[in-house]
Structures are given as structure tokens and as C-alpha cells.
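With one protein chain withheld, the remaining protein chains of the complex are depicted in position.
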């Protein structure tokens, strides 16, 4: 069980800010593959992963990051603070 | 007749902030030559001209700057503002 | 040494006054202030989304890096979220160091990283549209500068 969070237009496309996901994926990339197979809105949100950033337990990571022991994964567009 | 001004340690070595000088020098360098021949304190102040900056009518200039039509010449160490 | 993430507006001048008083032994203080401006015309307000569980720790880690790398005497990061009206302050950083080069460089570093590595997303809301601000290639290039150091 992993908490999955979405922000900005990723959140808008998927239509929710947060959900709990039952997954057997070993990596972030594996989790994304599972999500896009669920519904069209996920496929749409993740259609260009180069436009998406990921944080694993609140740390910026690459898509090949491991999900072992992980509690929270967040997907969002490149940040635009400052 | 030119007003000659001295600042910081140049002023302290020469012992006055300002004087009016009757000169036939054509350039700043010529004026300096005249001044150092006057008295020991001038020679001391100008002993290393590489340590001295000059402004002619309130503009930073080189020592070869002309004195034609000039009203004010100022000598001082490298500036330390900011 | 302070990081503040808040929805309320703030006066960067009041922040600078306190910052200078606390950093009295530093010779050089640099601040950067970001303000909501209407570049394209028609902007009504800015909506900033953030990732609460991550924001504070991301900014604190950024501050810690700057403090160590430039031996700062003091450092301040304030960033707002929520609805921000035209002319209001978006964020501010302040750095205090013995010399100006360190204060300037650290502030520049904080800004580059805030733009590209802190979990904030800006949306521009105007009468007829809502647009997520896109990150700029210049921001990525700016960020890359710090990897060579």
C-alpha cells in the first residue's frame, strides 16, 4: 500500500489529489505502467513522462527509483517556484 | 589658476584639503611634477603615483589628461566605497 | 536561519529590517524579492500549489547547503502559496556573509534551486483562462551552473 499524490496539471488530469494504491511494482516506472493501464485519464496524464517529475518519500528521484519500503510517491510537472 | 583637491591619506600627507595653484603645466602629470618640487610633503604624497587616482573636473582621468580649460583637479588613493 | 512557508502576504522591507538586526556582525546582506506581475496583460491573480509534506524540508535542505557552502552568517527563505494578488510578494530570500561575493552567490544559488527544485507550481488566472506556468529552459540552464562548482 502506497500513498500516491498528484500535483498541478497532473492532479487536474487524473482528477484527484491523492489515492492509496495496492501495487506489486518494484520501481516508480513499474508503478506508472500499472497506473496508465487503469484508465484513459492516467494514460493521458503520463503520456509524456519526460514532462513529469517524481518524489519518493518527499525526495526528488528518478523513475527507476525503488519502491521497497516506500510510503509515499508524488507525481507533478517541473516545479515553478521562486 | 586651478583648484587642487586632496582626499584621504593624500590630504593627510600634504596637510591640506584644497589649494589654488598657479601653473603652466599642460597635463596632470606636469602639475604633479611642479607640486613634488615644492616641498618634501608633496614629494612624499606623490612618491608612488601608481597608488594615486586623479579626477579632472570631477571625472576620473589618467595622468596624461590635459589641463586646458580645467577648473578642478583632485588627487586621492584608490576608492574604497561600497 | 529560517524557512517560512505561508499563505499570508508579507512585507519584504520588514523582513530585511529584522534580518539585518540579527545579522549585525555580517558585512554584506543580499535579498531577492519576487513579486506578482502582469506580463502578458489580463492577469487577475496567481494561484500557487505546493506539496506541504515536502516543502519545508526541501527548503531547509536548500538553506543548509547554502549556509555550509558559502559560510553564511544567516539565511532566510520565505515562500507563499495559495491565492496571490497583483503586486503582492511571492517569495524572498536573504543571505548574510562577511563579503559581498558570498552573499550574492548564495542568493543566486537559492533562487535557481527554488525555481526548479522546490515543490511549488504557479497557475496564472485571468478572466478567460487558467494557465500553469511552464518551467523555463533558462531555469534548468541556471541550475546546471551549480553542478560545476
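Per-chain numbering from 1; labels A, B and C assigned in written order.
In this text, a residue touches a chain if its C-beta (ideal position, glycine included) is under 8 Å from a C-beta of that chain, and two chains touch if they have at least 3 such contacts.
All figures in this text were calculated on a predicted structure; none of them were measured in a lab.
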| Who does the absent chain touch among those shown? | B, C
| field | Contacts of subunit B with the absent chain, listed as residue ranges | value | 5, 7-9, 11, 55, 58, 60, 72, 74, 76-82
| Missing-partner contacts on subunit C, residue numbers | 11-20, 23-39, 86-87, 89, 98, 100-101, 103-104, 107-108, 111, 138, 142
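Note that in this section only the chains that are shown with their structure count from here on.
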| Relative to subunit C, chain with the most remote C-alpha centre | B
| note | Separation of the C-alpha centres, subunit A versus subunit C, in whole Å, is 26
| How many angstrom lie between the CA centroids of subunit B and subunit C, rounded to a whole number? | 48
| message | Could you work out how far the Cα centre of subunit A sits from that of subunit B, in whole Å? | response | 71
| field | Where subunit B touches two or more other chains, by residue | value | none
